[in-house]
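The complex is shown incomplete by one protein chain, all other protein chains being positioned as in the whole.
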Amino acid sequence: MNLVIVGISDCRLSSRPDDALVTYALGSCVAVAIHDPVAGVGGLLHIMLPESAIRPEKARQSPFMFADTGVPLLFRSAYQLGAEKRRLTVWIAGGAQVMNDNGAFDIGRRNCLAIRKLLWRAGVLIHGEETGGSTSRTVRLEVGTGRFWLRGAGEAERELAASKRGAAWPSRS
Amino acid sequence: MAFAILIVDDSPAMRSFIRRVMDLSGLEVSSCLEASNGEEALDVLRRHWVDAVLADINMPCMNGEQFVRRLGEDAVLKSVPVLVVSTDATDVRIRRMLELGVRGYLKKPFSPEVLREELERVLEGSDA
Partner (left out) sequence: MPEGEQEKAIAEGAREVLETMFFTEVLGPAPAEAVLEDERWVSLEFRGSPPGGLSVGVSAPAARRMAADFLGVEDAKALSEAQVGEVLCELANMIGGSILSRLESETIFDLGRPEAAASAPEEAGAGVVCCRFDLSDGLLAVRLAMRGG
């Protein structure tokens, strides 16, 4: 399997069955993964912040840094490779509350909120999710099989099957 | 197989939200009927067969609990699966509704994905 690394504020797509898209160290950042099993197209986005309005110039240079610029671009790029919205499986992962995060801002939570809103507005439901908590995560999407794998810090890798939820919040109990 | 669903809620906004989730869910929904209270819902069910009912509790004229009781008294309608979708998350109400035989109890607020999962679960059960 050919590993294609997706960095922070980065996005990669592939239609090569041997490729696996991987991104590391998702703390408060959130990864959005999409896969069309018919077109054989997969995409993985790693965003850092929810909204680009605070830094429009930065968003022009680095659209994948922000959820509101990165998510639409991820989907449009997938459509250009032959993917269709109604066939897409969608996963989100990350959005942890990291130790050095200012609790008052809670960027991880805000990132997840922003992505949920964008997907709902775009008419896309999430099929697999693991967000919140306090652990850093690494995720991997196999383009050929459409399988999505996740590993928390210090844990073994496991598959996040579609239509299964592993959300650690929104309950703040 | 395409499903017929009845949404019973006095809030037009909530009925819109639920309809949108069904449209996006990938489930084959042949018809999506609506009623704004239990009495209207019974009237719809006298004229149309449905595969599942999503019912709120707090509604005027006939609330969700009264509606489910009436379904249970009907030889044909008692087999229609009901998924409660309500803001009422008290232990007492949940117990009462489960004792009346509802197939699920979804507390508002809920994400679109949780609604889709519950709907799939209830419809899969009805298909068995």
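Every chain is named by a letter (A and B) in the order it is written, and numbering of its residues begins at 1.
Everything that follows uses one rule, which is that contacts are C-beta pairs under 8 Å (C-beta built on N, C-alpha and C of every residue); 3 or more make two chains touch, one makes a residue touch a chain.
As the structure is a prediction and not an experimental result, all values here were calculated from the model.
Only one residue from B:17, B:67 or B:105 touches the chain missing from this view: B:17.
Against the chain not shown here, chain A presents residues 104, 109-110, 113-114, 116-117, 120-121, 123, 170-172. In the full complex, the hidden chain is touched by chain B at residues 10-14, 16-17, 20, 58, 60, 63, 86-93, 107-111.
To be clear about the criterion, only the chains that are shown with their structure count from here on.
Averaged C-alpha coordinates give centres for chain A and chain B that are 33 Å from one another.
Remark: chain B residues 21, 23-26, 111-114, 116-117, 120 touch chain A in the complex. Residues of chain A touching chain B in their complex: 86, 116, 120, 123-127, 129, 163, 165.
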